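Provided herewith is a single structure, encoded as structure tokens, for subsequent inquiry.
One chain of protein is taken out of this complex; the other chains stay put.
Then we have chain A:
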Amino acid sequence: MMRFMLLFSRQGKLRLQKWYTATAERDKKKMVRELMQIVLARKPKMCSFLEWRDLKIVYKRYASLYFCCAIEEHDNELITLEIIHRFVELLDKYFGSVCELDIIFNFEKAYFILDEFLMGGEIQDTSKKSVLKAIEQSDLLQEEDESPRSVLEEMGLA
């Protein structure tokens, strides 16, 4: 299973963190700091995998964002790269040519998408269409929430 996923910028700013195991806040901060340092120090020619503590780290850079996953010993690194790519594709489809700013200003949506794609460190659905549809429907539900208009508004008087 995936233990956690981090998104961070080249400047070391965290943009998203999803933890699939119960970890103390203090430890999370320490691990994030450590990993960011290690990954940001890697040169472009190096491979996308590295060993860290007892985990395998799979990372890939998309424009200004690093997508960094920690997987377990018996997990497949190459397919994890594909998982990361799938997540980026989902974001891209949803935001329309996603860039870092989209994720900064709409971080909660990024989380919603991630939570529709992965759960407990495993893939929920391998169909892009299916995941995006669920998000779309949920967004509609959210809109319905906000829509009940007051009588005044209905009448155009407010």
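The rule we apply is simple: contacts are C-beta pairs under 8 Å (C-beta built on N, C-alpha and C of every residue); 3 or more make two chains touch, one makes a residue touch a chain; residues count from 1.
The rule is simple: contacts and distances are computed from a predicted model.
Q: So which of "Propionyl-CoA carboxylase alpha chain, mitochondrial", "Serine palmitoyltransferase 1", "Phospholipid-transporting ATPase" or "AP-1 complex subunit gamma" is the UniProt name of the chain that got left out?
A: "AP-1 complex subunit gamma"
Q: What residue numbers in chain A mark contact with the hidden partner chain?
A: Residues of chain A in touch with the missing chain: 14-20, 22, 24-25, 29, 45-51, 54, 76-79, 81-83, 86, 104-105, 107-108, 111-112, 115-116, 119-120, 122-130, 134, 137-139, 141-147, 149-150, 153, 158.
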